[in-house]
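Dumping the structure here so I can ask a few things about it.
With one protein chain held back, the other chains of the complex are shown just where they sit.
Showing chain A:
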């Protein structure tokens, strides 16, 4: 699971959960896999994600150093090549292979195995 995916996941499907976002990450095994750097792609994606959540997630995994510490990125950040490279790394190169995601409201844990989050819920949980 890459952090760009984590950025889009909620546990709102669970009964009584209001926002279910962001899910807390507990990583047992994480890897850094090199990917082609596409600055314009990163600049476009950054507009579609929640930056605060990305920052927190990167911090949890120990990769926040070098990221602008802010709630929302400004134009200057988005035109800075070094910043975009860092964002490329945290969005697309860090991958949680084993661990789990925790619902911030109920504590329900969703396992991550082989890099794939299992977000299935039982009928009683809906």
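A few points about this structure:
Following the convention adopted for this analysis, a contact is a pair of C-beta atoms (placed from the backbone, for glycine too) under 8 Å apart; a residue touches a chain by one contact, two chains touch by 3 or more; residues count from 1.
In this text, contacts and distances are computed from a predicted model.
Per its UniProt record, the hidden chain corresponds to "Methyltransferase HEMK2" from the list "Needs CLA4 to survive protein 3", "Methyltransferase HEMK2", "WD repeat-containing protein 74" or "Anaphase-promoting complex subunit 2". On the side of chain A, touch with the chain left out of the figure occurs at residues 1-2, 4-5, 7-13, 19-21, 35-36, 38, 40-41, 44-45, 48, 50, 92, 114-121.
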